[in-house]
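The next block holds one structure in the form of structure tokens; read it before the comments.
Note that one protein chain of the assembly has been removed; the remaining protein chains are unaltered in position.
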Amino acid sequence: MTTFLLVLDLLGTFVFALSGASAGVKSRLDLFGVLVLSFVAGNFGGITRDIMIGAVPPAAISDWRYLGVSLLAGVATFLWFTRIDRVQSAVLLFDAGGLALFAVSGASKALAFGLNPIAAALLGMLTGIGGGMVRDVLVAEIPTVLRADLYAVAALAGAAVVVAGNLLHLPSGAAAIAGAALCFGLRLTAIRRGWQLPVASPSEKDDQR
Amino acid sequence: MTTFLLVLDLLGTFVFALSGASAGVKSRLDLFGVLVLSFVAGNFGGITRDIMIGAVPPAAISDWRYLGVSLLAGVATFLWFTRIDRVQSAVLLFDAGGLALFAVSGASKALAFGLNPIAAALLGMLTGIGGGMVRDVLVAEIPTVLRADLYAVAALAGAAVVVAGNLLHLPSGAAAIAGAALCFGLRLTAIRRGWQLPVASPSEKDDQR
Partner (left out) sequence: MTTFLLVLDLLGTFVFALSGASAGVKSRLDLFGVLVLSFVAGNFGGITRDIMIGAVPPAAISDWRYLGVSLLAGVATFLWFTRIDRVQSAVLLFDAGGLALFAVSGASKALAFGLNPIAAALLGMLTGIGGGMVRDVLVAEIPTVLRADLYAVAALAGAAVVVAGNLLHLPSGAAAIAGAALCFGLRLTAIRRGWQLPVASPSEKDDQR
């Protein structure tokens, strides 16, 4: 399970780093700016999770592979950005993938450190949304998680599946895959169908109700 | 005292979550964006405080009531925003209330964890200003704490009262209420009277001095 968790975590780091690097290229940052944004987007969520559960120093700092996959994603995006960009909605795809992988790895690691089920689901969600949130703040945009269709909810759903699987003593690998698939599917469907929740509009409400 | 501290903390979370939700509605976020902003504004300060004093996992993660009051504040604001908005300067009021409650609960919890008096006062201030700071950063605004009349100073004053009360062995409940009242009063008076500190203006200085 530890190896499984590590693979999930590194994969999540890689795809979030891809989304960070793409955002950096779009903001016309130079190579090192792109690499910094890759690292921050890929590892901020995991670092926050590790600090919150008391696993210090965080894996992203003490294990060089996190740095490695982040730089790899950054350099790859920088070199082949045209190709990656052509795949329509590449950033959204990477972002959704990272969200799903981190929601699941976050919840799993929290359970492994003895947090209660609600805390584990919540921490999974925060791990998932953390990287994208700080990526957007650094390029001075309002984070996707605040604007987008079912973003945090998809992460929470994925994390909840992992927690439920743990409570029901299901195999943790199966629960993780199911949770990640649910989160990824929910997020992609929300993007494709344009699912959006109601927006409270103070002025219009006055007129219409 | 633990119960008293918990009530202070939950109340602070609730009013800061109200300010976060109001800011979210103003930025025309959808329901889940509003809820995320409620949670972050309500709990960022407390989570930072808990991490800094080594109380991990932070109460806001391990105790479901923090999530509960945050969501309650978010949903309530979303549903009744017109009404809440009509109360003039509602966001400012909630923000001032949260500032006062967190400054006091932050300092109290830091003392309970054995920090020295100056550290406790400083941590109370940081706990108070943290939530509003990240709320404003997320909606891409320069934080109120950097712009506003006596914001951080009011928080520091409230926290200092708690620390002074502790040094003088006064009842902690009374000190907390006095500190919160002082912080809230200072902040509201500063808003009402437009108290503002001098602004250094490089170009004008050149002309006038």
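Which chain is which? They are A and B, in the order written, and residues in each are numbered from 1.
Operating definition for what follows: a residue touches a chain if its C-beta (ideal position, glycine included) is under 8 Å from a C-beta of that chain, and two chains touch if they have at least 3 such contacts.
Predicted model, so just to flag it, every value in this text is computed and none were measured.
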{"item": "Hidden partner chain, touching residue among A:L37, A:A119 or A:L186", "value": "A:L37"}
{"item": "Which of B:L5, B:A41 or B:L150 contacts the chain that the document leaves out", "value": "B:L150"}
{"item": "Residue of A:L6, A:L72 or A:V137 in touch with the missing chain, whole complex considered", "value": "A:V137"}
{"item": "Contact footprint on chain A, counting only the chain that is left out", "value": "24-37, 47, 51, 56-58, 61-62, 64, 67, 78-79, 81-82, 85, 137-140"}
{"item": "Chain B, residues in touch with the chain not shown (by the definition above)", "value": "51-54, 110, 113, 115-116, 118-119, 122-123, 126, 129, 133, 137, 140-143, 145-153, 196-202, 205-206, 209"}
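We adopt the following convention: only the chains that are shown with their structure count from here on.
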{"item": "Chain A on chain B, rotation in degrees - Cα superposition, rounded to nearest 5", "value": "120"}
{"item": "Chain A and chain B: spacing of chain centres that average the CA atoms, whole Å", "value": "28"}
